[in-house]
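Structure incoming, see below.
The complex appears here without one of its protein chains, the remainder shown in place.
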Amino acid sequence: MSERKIKNIFSQGPIPATFIAESIQKHSSQTAIGGHSIFLGQVRADETEQGKVKAIDYTAFEEMALEKMHQIREEIFAKYPITCMHVHHSLGQVQAGEICLFVFSSSAHRKAAIDSCNEIVERIKAELPIWGKEIMENDSHQWKVNK
Amino acid sequence: MSERKIKNIFSQGPIPATFIAESIQKHSSQTAIGGHSIFLGQVRADETEQGKVKAIDYTAFEEMALEKMHQIREEIFAKYPITCMHVHHSLGQVQAGEICLFVFSSSAHRKAAIDSCNEIVERIKAELPIWGKEIMENDSHQWKVNK
Amino acid sequence: MKVELTLFGQLADIAGRTKFQLQDIPDTDTLQKKIHEMYPEMANMSYSIAVNKKTIHENTVFEGDANVALLPPFSGG
Partner (left out) sequence: MKVELTLFGQLADIAGRTKFQLQDIPDTDTLQKKIHEMYPEMANMSYSIAVNKKTIHENTVFEGDANVALLPPFSGG
């Protein structure tokens, strides 16, 4: 088992673009990095049978999600020669157009950063106990289903 | 032939993290977007036979690069259901740790954003007439070779 | 033996609560049966079960008090 600590990935509300910029900026001292791959999930104003989505309200089984994320992190570090990875996911309400997921992976050469970032995103969507409730403009709601 | 105008992708010096944040922020009004994929190239302080890299000085055959980038853009839009794509590349000196390439692709569903972003990066590296001269800490230099 | 149950997403909506306790439940199959008696709507729903934060894939006997969570299909990201 690795010595890495379990990191929190959750924060309340949307992820601000300025937070993403700060995260990028912090890596300028790591001059072994040659490529960063970033994925951002943004809430879509989908037209549904219930109405138009105005926000998604996220809940999670936090302790289980963080343990699972820790395991994913360990496996990704074992599989790819990456320098660092960062994951942030919103809880609570995120309005359409706002960012709810930020995955950030860095490596000396681009391939590891890109491939690991993609795999992290897929695993987050498939394996983390997080649920999004779509809130419609007419204030009805429905539970989101990932494809 | 498409009506899209040839866009400039070049700017002098490094690409600031704040510029990336502004670019992300601008997409919050596009509520049909569900995923953004971003690639950032960062200058590595490689140890070479000539010394340690402290910066890369980029030059380009600008008009040819912009025509080629225009063609790549058209082909990417034809191939992937993306909402938008943005490419920025530095000219002149970029210090180790600074960002020299910013590729940003967005779509309703993540796959198109991720796949198109990767393909854009590969094509930029293979097809655009841009050259990086590695400047060493001892002020010697050598021309970079893409792998 | 006590089962501390936590419901998420649509399952919590149906139950009208996110947490409750059940007594004298020996295993997860018995638990599911009990839950479906209480909330028949859940019998037709797809969800997974986590015992002490680990997803189980077959009937699991409780060895002492247990925290059990009912997890609808995930939709994070």
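In this document, chain identifiers A, B and C correspond to the written order of the chains, with residue numbering beginning at 1 in each.
The rule is short, and it goes like this: a contact is a pair of C-beta atoms (placed from the backbone, for glycine too) under 8 Å apart; a residue touches a chain by one contact, two chains touch by 3 or more.
Predicted, not measured: the structure shown is a model, and the values here were computed from it.
Although it is not drawn, the missing chain touches B when the whole complex is taken into account. Touching the missing chain, out of B:Pro14, B:Gly41 or B:Gly97, is residue B:Gly41.
From the options B:Glu22, B:Glu47, B:Glu63 or B:Glu137, the residue with contact to the chain not on display is B:Glu63. Touching residues on chain B toward the chain that is not drawn are 41, 58-61, 63-65, 67, 89, 100-101, 121, 124-133, 143-146.
Throughout what follows, only the chains that are shown with their structure count from here on.
Chain A has the C-alpha centroid lying closest to the overall centroid of all protein C-alpha atoms shown. Note: the chain lying farthest from chain C is B, by mean C-alpha position.
Computed from the mean C-alpha positions, the centre of chain A lies at a distance of 23 Å from the centre of chain B.
Distance between chain centres (mean CA atoms), chain B to chain C: 49 Å. Look at where the CA atoms of chain A average out and do the same for chain C: the two points lie 27 Å apart.
Of all residues in chain C, none touches two or more other chains. Counting only residues that touch two or more partner chains, chain B has none.
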